[in-house]
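Worksheet for the structure shown next.
What you see is the complex with one protein chain gone and the rest in place.
For subunit A:
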Amino acid sequence: MKNFLFLYRSDFSSAAQRSPEEMQNNTKMWMDWIGGIAAQNKLADRGNRLEQAGKVVRPNNVVTDGPFTEIKETLGGYTVIQASSLEEAAELAQGCPILAFGGNVEIREISVL
């Protein structure tokens, strides 16, 4: 078994306008999805959400607020899952609630140092 990082990207700018019911329903979709992966014993680390505020440090003392001046899509969170191959990992990402909101899941194998 290998570990894979799931990176969740989406345009989160509309998330703040969601009603409490929508937010609750969104949480349920995520938990049901993560619970389904955990029930297959393929969850390595539940991961975390990422705050939208961020900074990027570039050479020559250039520090900007966030990497996302031109693109609307931002990183919203991550999870570590276990799978035998990249293909299986991609299969597990099907059904991720972020897909229903126009977002995507980037999958990267973790190469342990």
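One rule holds for everything that comes next: a residue touches a chain if its C-beta (ideal position, glycine included) is under 8 Å from a C-beta of that chain, and two chains touch if they have at least 3 such contacts; residues count from 1.
Simple rule for what comes next: contacts and distances are computed from a predicted model.
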> Unshown chain, UniProt name, "Ubiquinone biosynthesis protein UbiV", "ABC transporter permease", "RNA polymerase sigma-70 factor, ECF subfamily" or "Heme exporter protein C"?
Replying inline: "RNA polymerase sigma-70 factor, ECF subfamily"
> Looking at A:Lys28, A:Arg49, A:Lys72 or A:Arg108, which makes contact with the chain not pictured?
Replying inline: A:Lys28
>> Touch as defined at the start, partner being the missing chain; which of A:Asn41, A:Asn60 or A:Ser111 qualifies?
In response: A:Asn41
> Tell me, which residues in subunit A touch the chain that this view leaves out?
Replying inline: 28, 31-32, 34-36, 38-41, 43, 46
